[in-house]
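The complex is shown incomplete by one protein chain, all other protein chains being positioned as in the whole.
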Amino acid sequence: MKITRVRKSVIAIAAGALLLSGCSSSDSDSAGGAYAGPIQDTPGTINVLAWPGYAEDGSTDPNVDWVTPFEKETGCTVNVKTYGTSDEAVQLMQSGGYDVVSASGDASLRLIFGGDLQPVNLDLIPNYADVFDNLKDRPWNTVDGANYGVPHGRGANVLQYTIDKVKPAPTSWSVVWEPNSPLKGKITAYDSAIYIADAAVYLMSTKPELGITDPYALDQTQFDAAMALLKQQKPLVAEYWADYTKYVAAVQAGSIVAGTSWQVIANVLNGEKSTVGAVKPKEGATGWSDTWMISKNTESIDCAYKWLNWIISPATNAQAAEYFGEAPANSKACALTSSKTHCESYHAEETDYWSNVYYWKTPTEECLDGRTDVKCIPYAEWVKAWSSFRNS
Amino acid sequence: MSFATTTRRYFHAHVWARISALLSLPIAWLGVLYIGSLAALFITSIWRIDTFTSKVVREFTLSNFIDVLTDKAYFNVTVRTVGVAIAVTIICAVLAIPMAFFIARVAKPKSRPVLIALVITPLWASYLVKIYAWRTMMAPDSGFLNWLVEPLGLSSPGFGMLAVIIGLSYLWLPYMVLPIYAGMEKLPDSIIDASADLGAKPGRTFLKIILPITWPAIIAGSLFTFSLSLGDYITVQILGGTFQMLGNVVYQNFALNLPFAAAVALIPVIVMIVYLASVRKTGALDNL
Partner (left out) sequence: MNLSRTARIVLWGFMGFGLSFIYVPLMLVVINSFNKNKSFNWPPTGFTTMWWTKAATNPGVKDAILLSVLTATFATVIALILGSLAAAAIARYKFFGRDVISLIFVLPIALPGIVTGIALNNVFTNFFGGLTFFTIIIGHATFCVVVVFNNVAARYRRMGASFEEASMDLGANRITTFRLVTFPMIRNALVAGGLLSFGLSFDEIIVTTFTAGAGQTTLPIWIFQNLFRPNQAPIVNVVAAALIVVSIVPIYLSQRLTQERK
């Protein structure tokens, strides 16, 4: 009798496991229709998933806060969570619980096609009208005519260096890639598979014979060359960073003196006095253009729309773009930045500057540069190669 | 007869009823929820993900296992992780055994709870803060360690495998001291005295008498240090520089490639199960 009982429970456990795994999570539907509106004044709570510096609520610096004014004006409560890489953003959005996300181009399409977002009804967002035309209806946030969000701003991944320790000021990425770099052991690199594109950008200048035109469209030969460059770089690297606060602390402690960075990190480091410089080197750089998007399953749709309208309003967009150090998306923001040359320094109204900034996007097997004679490496393979490389 | 009496008599007469009553709730929790979720996780390792959206696709494939087994990087990281776990266990044991012996045998009985409390208190200081303290201590140019050894002409080892081993040994030392202390406490004085009477020097007594008797307790402590080191990823992120261990591989891939992460997660699980099975005979599991 006892034997049967134990066996029964074993069978039960196994069956339970199979049942648990057999039940399917909801498969990606095609996107439902956008919210028709009109926006109500229903109070609610939104969980905002944002790049650091995009949705400041006073916790980093009590004087930097455009979340609390929003809460006061709308009665909506906002909880901000920051993330370090686009991969983290995709995973967090997929696991649910977030209403709004600021996604870069390498996350946005994955979220759209994964069924995690809802299209956005731009008529309900009056401030959208003032967005720069060349940021509207971009391929990374508009699919089949349906818009999935509003742009936040754009910027390049800069080369940051500690002024006292790196002389003369660098103008090329060679200080982080070349084996004889004087900064060996004190370099940092971004801890995400998307960094392979940065290697590709460097190869575009140093090995033009490879024929790379788009760092996200790499065939096998080009990809292998990029991975080889990364392996060459590894002995130079002190740490790979994905948490910007850890990066700031490491620079302050002196264990990192140069590497790829965001302007906001340099701004935080230069808070009290100028300690680091940040440049876009002559080879160009990867960059990002971010979109605020709404989750498919949000329970506070009115608050979500209100947030989108608020964050791209001229005043807030100016504040955010200035704090982070990027080009704003709203054309009226340029007049409202406290530094009158902000838009000029960040090239918000130019086009030349952006010609060698390669916005993050998700590599696919179908080459993004239009080539049809070869297959390009899709992002899943980038991730595998990156994981293997980091653990070798 | 009242209902209460009938049930009582029923339970009294039937052992299995008592056992089931006691075990049903715990087994439902650990057996169904915990083991079930482990099973659900490991089943995903035979599936794959959609290469674009990173969502799990329930199609049978062995590619995850092939990747883990054929890519040399994962073999290397497994070897390094097990190596670190062994190093940490040895360091903790070398420190913990004399300490436990001291507290159990040399210290006055009144001071024993104080000493044990002193050893255990760090468990209540946040794990993260302790590791961060080590980070600031081991910072290459500006850390405390550097300041300490600079006059000797040395410098801090900086962030890397050695820092991780030191950090992990620091974290898990109390987990090793506790079971060994419990084991040492049970040592009868008479055996040690007898050994001395028979002419054995303290070193020999230690090796031939004390160590074998407390061996199960030492193994019990090693279960903690080994398993905690095998899966750790936070200490590695903070103290490791570019060094990576199995926990990091799982953590990096869990987000967007759960099947692969599950396949990698099987490695530490298999290692621990093998270790558990081989130490069952020593009776260590009774000493936890």
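Order of writing sets the labels: A and B. Residues in every chain begin at 1.
FYI, a residue touches a chain if its C-beta (ideal position, glycine included) is under 8 Å from a C-beta of that chain, and two chains touch if they have at least 3 such contacts.
Every value quoted in this text rests on a predicted model; they were computed, and no experiment measured them.
S.K.: In the complete assembly, which of B:117, B:152 or B:198 touches the absent chain?
M.R.: Among B:117, B:152 or B:198, only B:117 touches the chain that is not shown.
S.K.: From the listed residues B:223, B:239 or B:256, report the one that touches the chain absent from this view.
M.R.: Spelled out, the listed residue whose C-beta touches the missing chain is B:223.
S.K.: Given that one chain is not shown, which residue among B:49, B:82 or B:99 touches it?
M.R.: Hidden-chain contact among the options goes to B:99.
S.K.: Which residue numbers on subunit A touch the omitted chain?
M.R.: Against the missing chain, subunit A presents residues 2-3, 6, 20, 23, 25, 47, 59-61, 79, 81, 95-98, 243, 245-246, 248-249, 252-253, 268.
S.K.: For subunit B, which residues touch the unseen chain?
M.R.: Touching the chain left out of view, subunit B contributes residues 8, 11-12, 15-16, 18-19, 22-23, 25-27, 29-31, 33-38, 40-41, 44, 95-96, 98-99, 101-103, 105-106, 109, 112-114, 116-130, 132-134, 136-137, 139, 142-144, 146-147, 170, 173-174, 185, 189, 192-193, 196, 201-203, 223-224, 227-228, 230-234, 247, 250-251, 254, 258, 261-262, 265, 268-269, 272, 276, 280, 285-286, 288.
The rule is simple: only the chains that are shown with their structure count from here on.
S.K.: Cα centroid separation between subunit A and subunit B, in whole Å?
M.R.: About 36 Å, centre to centre.
S.K.: Considering the complex alone, what residue numbers of subunit B touch subunit A?
M.R.: The touching residues are 16, 27, 31-32, 35-37, 39-40, 43-44, 49, 51-55, 58, 67, 71-74, 76-77, 136, 139-143, 158-159, 238, 241-242, 244, 248-249, 252-257, 260.
S.K.: Going by the contact rule at the top, pick out the subunit A residues touching subunit B in the complex.
M.R.: 1-2, 5, 9, 12-14, 16-18, 20-21, 24, 28, 87-88, 90-91, 94, 109-110, 113-115, 234, 237-240, 246, 253-255, 362, 364-365, 378-381, 383-384, 387-392
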